[in-house]
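All protein chains but one are shown in place.
Up next, subunit A:
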Amino acid sequence: MSSFRETPSQTAGPYVHIGLIPRQAGFAIYERELGNVLVSPTTRGERIRIEGRVLDGIGAPARDALVELWQANADGRYAHPADKQESKAQDLQFRGFGRAGTHFETGLFVFETIKPGPVAGRAGQPPMAPHVNLWLVARGINLGLATRMYFADEEAANARDPVLALVEPMRRPTLIARREDRAEGPAYVFDIRLQGEAETVFFDV
């Protein structure tokens, strides 16, 4: 039995940038700020860009949101002691975490990262298709929203993914990013719809 109750959540509010990405708030204070570039020159894996917008119930972009990204490395292993997939190599040059504010004018969030490998599923389940975990807070969001982004060019793996299998087929496309091959490299575009038609699937994790 648990003896303490979880501290209640409160909205991160419109000024979340001050605390978590102060340069976007307009000032530099930390020597090392957690940012939206997850890769260093020696990180293993295919360089990709992830970008998208967070859209509200009337389709307006939320320009004051913060998106966090957590992902496995190119082999599909997380940089965390609970990941004991010993057959996959660790990558000491890749933490797998980033955060990005949506742009104050365009509403766009951007990550520079690598494409993750497939990760083992729960015991007895097939492996999970490559995906990144996203967590979203903003003014008007009372409890952070968790979702996943899968990759459109992983059709076969997505078809076997045990989490996508739980999702009503009509809503699965809300979790799959579109690939665009650009001069600078591949980009995956993923809009998050908070409400209404084509609302993104959010998870109680």
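Basically, a residue touches a chain if its C-beta (ideal position, glycine included) is under 8 Å from a C-beta of that chain, and two chains touch if they have at least 3 such contacts; residues count from 1.
Just so it is clear, contacts and distances are computed from a predicted model.
Asks: Just go with whichever of "Protocatechuate 3,4-dioxygenase subunit beta", "3-isopropylmalate dehydratase small subunit", "Peptide/nickel transport system ATP-binding protein" or "Cytochrome d ubiquinol oxidase subunit I" UniProt uses as the name of the absent chain.
Replies: In UniProt, the chain excluded from the picture bears the name "Protocatechuate 3,4-dioxygenase subunit beta".
Asks: Hey, which of A:Val39, A:Ala152, A:Ala187 or A:Val201 is the one touching the hidden chain?
Replies: A:Val201
Asks: Which residue among A:Val37, A:Ala89 or A:Leu166 touches the omitted chain?
Replies: With A:Val37, A:Ala89 or A:Leu166 as choices, the missing chain is touched by A:Leu166.
Asks: Would you indicate which residue among A:Glu51, A:Asp64 or A:Asp91 is in contact with the undisplayed chain?
Replies: A:Asp64
Asks: Residues on subunit A that touch the omitted chain in the whole complex?
Replies: Touching the missing chain: residues 2-20, 22, 25-27, 29-32, 56-58, 60, 62, 64, 68, 70, 72, 78-85, 95-97, 104, 119-123, 128, 131, 133, 135, 137-146, 148, 163, 166-167, 171, 194-196, 199-205.
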